[in-house]
Every structure is written in C-alpha cells, then in structure tokens.
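A single protein chain has been omitted from the complex, and every remaining protein chain is retained in its original position.
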Amino acid sequence: MTADGPANETRAKHHRELLQQMLRIRRFEEKCAELYSAAKIRGFLHLYVGEEAVAVGAVGALRPEEALVSTYREHGHALARGVPMESVLAEMYGRSTGCSRGRGGSMHLFDAARRFYGGNAIVGGGLPLAIGLGLADRMQGRRQATACFFGEGAVAEGEFHECMNLASLWRLPVLFACENNRYAMGTALARSHAQTDLALRASSYGMPAWPVDGMDVIAVEEAAHRALAVVRDGGGPCFLELRTYRFRAHSMYDPDRYRDKAEVEQWKVHDPIDGLIGRMRTDGDLTDSDLEAIERELSDELAAAMEAAEAGPLEPVEDLTRFVYSERS
Amino acid sequence: MTADGPANETRAKHHRELLQQMLRIRRFEEKCAELYSAAKIRGFLHLYVGEEAVAVGAVGALRPEEALVSTYREHGHALARGVPMESVLAEMYGRSTGCSRGRGGSMHLFDAARRFYGGNAIVGGGLPLAIGLGLADRMQGRRQATACFFGEGAVAEGEFHECMNLASLWRLPVLFACENNRYAMGTALARSHAQTDLALRASSYGMPAWPVDGMDVIAVEEAAHRALAVVRDGGGPCFLELRTYRFRAHSMYDPDRYRDKAEVEQWKVHDPIDGLIGRMRTDGDLTDSDLEAIERELSDELAAAMEAAEAGPLEPVEDLTRFVYSERS
Amino acid sequence: MTTTETTYREALRVAIRSALTRDDRVFLMGEDVGRYGGCFAVSLGLLEEFGPERIRDTPLSESAFVGAGIGAALGGMRPIVEIMTVNFSLLALDQIVNNAATLLHMSGGQLNVPMVIRMTTGAGRQLAAQHSHSLEGWYAHIPGLRIVAPATIEDARGMLWTALCDPDPVIMFEHGTLYAMSGPLDDAVQAVDIDKAVVRRPGRDATLITYGGTLRISLLAAEELAGEGVEVEVIDLRSLRPLDDATLLDSVTRTHRAVVVDEGWRSGSLSAEISARITEQAFFDLDAPVERVCSEEVPTPYAKHLEEAALPQPSDIVDAVRRATRDGR
Partner (left out) sequence: MTTTETTYREALRVAIRSALTRDDRVFLMGEDVGRYGGCFAVSLGLLEEFGPERIRDTPLSESAFVGAGIGAALGGMRPIVEIMTVNFSLLALDQIVNNAATLLHMSGGQLNVPMVIRMTTGAGRQLAAQHSHSLEGWYAHIPGLRIVAPATIEDARGMLWTALCDPDPVIMFEHGTLYAMSGPLDDAVQAVDIDKAVVRRPGRDATLITYGGTLRISLLAAEELAGEGVEVEVIDLRSLRPLDDATLLDSVTRTHRAVVVDEGWRSGSLSAEISARITEQAFFDLDAPVERVCSEEVPTPYAKHLEEAALPQPSDIVDAVRRATRDGR
C-alpha cells in the first residue's frame, strides 16, 4: 500500500547499500586472489570471502568518530569503514600511495583519519589496544564505543581473558566482535576450546553476550546496534559471537586439508550475499538491472584502483628508516 | 559408646595429626618472621599464617607419587608434603644443606624426591608446569593427579585462562587449588576480578569447581579427596576455590595499608587452628597435655632445625655456576 | 639554589606528581600503584591526591594493561604504565615489541605512541633467579623504543617529564637498589634531556662506561684507582637507546682505554654492543681491547655470598681497569 511507500523505499535503499558493500568486498578480494597468483601482491594474504556480512553489518553500525581495531583478515573491515579501495590495494602493491605507505601490506592496513587502528598480525594482539582506546574515550568523557574484531581462535589466548576481565571490571566502552568462522588455521573450534559456546564464555565475565547469525547482514546490523547502544550508554562492554565461515583457505599458503569440501559447500548455501539478494528479490527491492548496475560500478572502481596501484610510486629507499621514530618538527 | 570406640580413636588420631601439622607450619613461620627481623633470612618472605588449613587439608589428600606445584607462598605446602623442616630452613639461610642448596631461598623450595616442583615467584607461572606434569602422567598411563596451588590474583593472568582451557580440553589429571585469600598484595578480589565467584569462573571451562571453607581443615580435606577421586578417575581437571585469609602482611616489605585491622580481626575469629582445637575439645579428642606435648615436640624440632641451619655450610663460591647446565657423567 | 635532601624514590614521586598536575592527559596505571602505595612506595599518597581514575590499580594482567596503555596513548592520553619489575615485563613483551615499537612504522607514520613504561630492574636484594633480571639490553635492541635509565636523583626526577613529552614510547628502568639512595636535590624542578650520556667523573687514563644500578660501584672503583694514580673517566649512559656514541668516543679517543660495566649477563648484554661500537669507531685509538665487567652467566642465586659473586663488584672493575691500563699510560 502507498502508506508503506516511503518505509519500503528507505528499506530498499538501505538493503541496496548493504548489498553493494558486501559485493564490493567480495569482488575486491576475488581480484586480490588473482593478483596474488600474478605475484602483484606478496606476503600473507587472508581473504574474508564468506564473512562479508559481519564487517558490513557491524562496521556500518559504528559512528565516524568511533574507533575500530581489526586483525590480519581486515580487508572487509577497512573497506566497510571507508578506507579507499585505491589506498588499500596500493598498500598490497607496496606503493607509497598505500594506506600504510607500503610498509604494512595486507595484514597492516591503517587509516588514522577514519580511526581504523589496523591490521594486527598477532592473534589477540589488538584486544589490549581496543580496551585502551575505550579507556581513553572514557577518561576524556566521550560517550562512544570502540569496536574490536578478532577470530574465535584468539579466544584461547591469555590476552583475551585479561582484556575481557579488565574491560568488564572497568566497564569500558568496547564492543567485542568475535568472528567465529569455526577454524583457526586448521584447528576446528572444538579442538581449541573446552567451552565452544563462546557467548557463554564471554558472559562469564559479566558482560552482555549473545550469538548472532553472521551470514545474515541484517541480523548482524541489528545486533551491533543493540550492543552499541548498551556500550555507548555506559553499560560496559558487550560481546557478539558472529557465527560465520570462510569459504576460502586460511591464507594463500593454506592447502586446506583439514576440512572436507562437503562442509564448505554446505556453508556456501548460506552465502550472505545470495541471502540478501534473495530477500531483496522477494521484497521486490532488487531488479536484475539494479544488480548489473552495482556490478558495473564495482568493476569500474576496481579497475581504477588497479590502475592507480600499478601507477603508484614506490617509497624511496632512502626513506627506509623513516617512521621508526616520530619526525620532530 | 564402646561401639564407637575404634572409630573415635581413628578420628581423634587423625585430627591430632591435622592439628599437629597446622601448628607445625604456624610455629615455623612465626619463627621465620623473627629470623627475618634478625636478618638471618633475606629476600622476599611470604608467610602463610592463617591459611594453614588449605595446605594441610589438600596436600594431605595427595599420594606420595603425585606431583605438587606451588607459589612463592609455599612453606606450608612444602612442610605438609614432608620436605624436612631442617632443609627448608637451611634453604632460607642460604646454606648448601638447604632443599635448593641455597640457590632458591624462601620462594624456591624444591624437593624432586617428594615430587615437590616448587616454589614459583612468577604469579601464574606454575600453572603450565602442572598441566604438563599431568600430561606426562596421562601419556605414560599413570592414574594419578598433579596438584597446583595458586592465589586468586593469578586468576587474572592470561596463563590461568590458557591452562584452564587446555586442561579441560585435554581432560588432564590436574587439581587446581586456588587459595582465595581475598587480596593480591594490596588489591582486593573485587578490584581485580569482574567475576568474583571464582568457582563459577572455573566451571565456565567445563570442569567441576566449587568453593570450600578454607579455614576448616576437615572441609578442605574432604573436598580435596572428592576432587582427587574425579581427577584420578580420568574425569579431567577439578577446581577448588579455597576461601581463606592471610593474617599477616603480603610479605615482610608490606606495610599493610590497604585493609583495615577490623577486617583482619574479624577473620582471626576463624583461625583454622583454634577452630580445630575447639572441635577436638568438644569431641573430647584433645586434652591440654596433648596440646602441650605437640607444642613441646614442635619447639624441639624447630630448635633442632635452627641449630642445623646455623651450622649448615655455605655452598662454595667456586660452585657458583654449577647447575646452569646439567653435569655430564 | 636551594636544595632538599631527597631519596630516588621521592624524586620519582615528585616527577609523577608534577606530570599529573601539569597535563591532565597523564595518568599512572599498574599493579598496586594505588591502595598498596606502590610496590616500592614510589606512588605512595598519589591515589589520595589524584583519585582512582588517574592512579589506577590493575589486576595481574601485564599484557592487557600495558597494551591498554598503548591504546590509551593512541586515544589521546599520556599514560605512565608501571610494570612492577622487569621480570614481569616478559608477559607484556609482545605488546611492547609488536605494538608500541612498530605501530608508527607499520602505519606509515600515522600512529605514534606517546607513553612511558616504568619498571624496576636488577638484582642485589637476594630475590633469586626469577626476580633479579637485568634485561635493559634486550629492550635496547628494539627499533621504535627509547630506553632510559636514571642513575641519579636528578635524573629520577627530571627524566620522566622529558620522556612524557616524547611522541614515541619511552621505557624507563629504575634499579631496585637505588630507591633508598638519598641526596640533595635542587628545588627548582627542571626536566633533563634524555639524549646525552654524561661524564660523572673526568679522567685521562681510562674510560669507564656504565648506567643505572652500576654507576655507584663504578664511581667507587674510580675513587680507589685514583688512590693508585689511575684517573678514570666515568660515563653514565643515561640513554640506552639511542646510544650517545659521540660522548663515548670523545672520551675513549682521549683515554685510549675503555671498560664497560653492565649488570646484565655478559654474553649478549648491552656491554657487547658498546664494546663493538667503540672498536668499530676507535680501533686505531685503542691501546687495549675494550674490557667488560658483567654478571656471571648464571640465574641469580639467593644466597648472599653467591649473589655477590654473581654480580659485578668494585674490585672486578678495579681489576678490569688495571688490565686495560697494564701496559703503561
């Protein structure tokens, strides 16, 4: 009915944005895989394919002034946060136009202006940074949250325990976003945790914690909004167990011997992108031409980013030792 | 009635042993405090006064072949384990007749023959050793437990989390004996833990865990026997929260500013030794002359230990670098 | 200039107090810095003066609270993080080495980490193997960190503010034997520079290079040697990273002989780097090989006579200078 018109319109628009963002991450990483095989990108490359709903749903719920800490599997978070695709790709090419001037690579994307605190290649290493950022917000009277993304494997690290306890004890404004993709490299959840219900484990620290379907971007977004409301409100930290799955190997080095193909196929049925497309189609929010338009836009953006990365200058070798210490002005 | 005769006899005998052991630790440490003031003992000295029921009750439940790991507050565990008082005191005197040949001091008592693995001055540092000892027992088919003592402050360390998870995940035969004396140096339980119910925290790792009145040696002993039965039986690890209190300062350096005297006095009412004495008197298991006899014995043992320690030789300085590496035979 | 008799401990407290007063972004965080009054009474009274938000007692979670300090620095604060002793800093080393020291570079210059980490270091109090480490040399190996070691009351008071003004992480090592050292202190509070080594005693015959806890015995040795007519120039490094080569070389090219005194274990200690640098830059000015006086390569033993034998003594320094100056002056 016409009454629903405006409401439907906003919903349609919003869902189209979510779809566009998930597709953007997907297409970007598919290209990264190609570029890795073509030796344009080197080092470790950890793809997020299959997990896009988590970054798009959760990062989207953050405000521009709120900080974000991630892991080595952070392309999705960086793009969702608005770090330009061009500077992300240039970084993987090792160019000085990269978001870390070529010094970080895929695992160390940074963007201070967008409060994107990176890219951390030590499992669990980002958690203390996140609670410290939260502490700084609290001590300076900013009513805002810091989001910390990490995998379920990190939950076994001592640092996880120390940070959960400290965040809860001091009621720090931090959203712990645990991306439970069921594997830590080749180690399945049940082989690394005595307690596989991670939300339950988190709640034992006395903070609100619940599991979320990480393959459903709208569910993730709703959960993130709910959790962030608590956090911003001085309710202390919250923990979301985002249940997801990586469709590809752990890294480009991983022969993926530890899980059977059937399991992977089983999960692909829940592809977050297909899921949203299906839903939008039923809602009449998406036509083939809409989809084509999105894809066209994305391939143009990707092409431009590649061109820019290819053309990007290398950091001069004389600058090798810059940024070991701050430059005194 | 005569029917109870034998039963009463064994009970009386057993309680007298428990009392003798607690008094033995108490008198020993009171003497240590004096000797510290007299500069006979140096370094850090952490007294166990008030907590004796924990060591006597829990260590007593172990079998001779079962291993034991403790902390820097380990005089009670060492004595209860049967490490000769003479060699413990000689160690604090820094003599080569000491149980660590004078190299360890109060914080590093060791006795391999009694499977007493020390004496660890890093908070939480002993936990991984204990699960490793348990792993060795398991892999070598020995149906026995390893007991690991640590304070409630250690529960905040990442190592605690890692070890609890690993022990539970691998169902290792370890008894975690947490001595909750409510303070970590000057930091009260509630200032270091978001979840102050430590048994609840431990059970979140999927192991049996319950609180015990650590001021009641008989309650401790019963709980230890119950827990050890599970552990030896392949039931995986167990956790006991032994609620106790230290009557003295954290160490001889501690001015004890952080708690009020009334609280300390309040707890002294529950002195484990007075408690057992009272109970034995009611049961008619203890006469004044029994008590005098025990005290006399103890002061004789203590006097002998001091004499031996005083007379004990010092390790030759030429041997300084012995035991950095094993001596090849 | 008016002076007040002050201890090293009090000088540090004055420095912390004035920093807290001058800059409200500054706060002190660590184990027992508040209610206990500081493990070595450095922060005694500051909790009452500045409150629990700015004098923060932490749980036993070294990795979490050091990392939280890094995050808080990223968030605009100026944390002073106290790690009770260098021995426990091993538990926070990942945060220091992989985050504090690398973020600026990995982010291509975007993220500097303005924080000061204070810790007690060294042996000499019969605290045995786990509580007597001297790992300054380890930290001085890490690019991205600045390492300072106040050896005098003036430096104890003056270095902190300079360090807090530094845009990058500074680690300050306080030797455990210095806290009680007392002397007259100029009342006019002034910051000192942390870039340059200083000559604590001029001399022409040999250069004695040391820092922190061993300055005192180096000056004693110089005194004794002066009695024999050997004039030793004693240099206090003050900054361990970067090292002030200029001051060292200026002296060595005059004296043609150098002796390095370092409480670290000889192999791989800071003394090795200093010896190598002097030889590299002044080889043809040297009349004798650079001598090193370090600790014996043994875990520090408890017994007094063994600990003394393990640590550098004035007589060892005297002997080393005699060796270096043997072949006439």
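Chains here go by letter, A, B and C, matching the order in which they are written, and residues are numbered from 1 within each.
Rule of thumb we're sticking to: a contact is a pair of C-beta atoms (placed from the backbone, for glycine too) under 8 Å apart; a residue touches a chain by one contact, two chains touch by 3 or more.
Because the structure is a prediction, the values reported are computed rather than measured.
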Left-out chain, listing which of the shown chains it touches: A, B, C
Full-complex contact with the absent chain, from C:P52, C:P202 or C:P289: C:P289
Touch with the omitted chain, as defined above, among C:G144, C:G158 or C:P312: C:G144
Option from A:G102, A:P237 or A:P272 whose C-beta touches the chain left out: A:G102
Candidate in contact with the missing chain, chosen from A:G5, A:P255 or A:G284: A:P255
Which residue of A:G60, A:G76, A:P128 or A:G153 touches the chain not shown here: A:G153
Contact residue for the chain not shown (choose from C:L44, C:L93, C:V199 or C:A226): C:L93
Chain not shown, touching residues in subunit B: 67, 96, 98-104, 108, 110-112, 117-120, 122, 125, 127-137, 139-140, 158-159, 162-163, 165-166, 169, 322-327
Residue numbers in subunit A that touch the chain omitted from display: 42-44, 91, 94-95, 100, 102-105, 107-108, 120-125, 153-154, 156-159, 184-188, 191-193, 254-255, 257-258, 314-315, 317, 320-321, 324
Residue ranges of subunit C at the interface with the undisplayed chain: 87, 90-91, 93-94, 97-98, 101-102, 105-106, 128-130, 133, 137-138, 140-144, 241, 243, 264-265, 267-273, 275-276, 279-280, 283, 286, 288-292, 297-299, 301
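The working rule: only the chains that are shown with their structure count from here on.
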Centroid comparison with subunit C (C-alpha atoms), farthest chain: A
Distance from the mean Cα position of subunit C to that of subunit A, given in whole angstrom: 41
Whole-Å gap between the CA centroids of subunit A and subunit B: 48
Touching two or more other chains - residues of subunit B: 156-159, 191-193
Junction residues of subunit C, two or more chains touched: 58-59, 61, 63-64
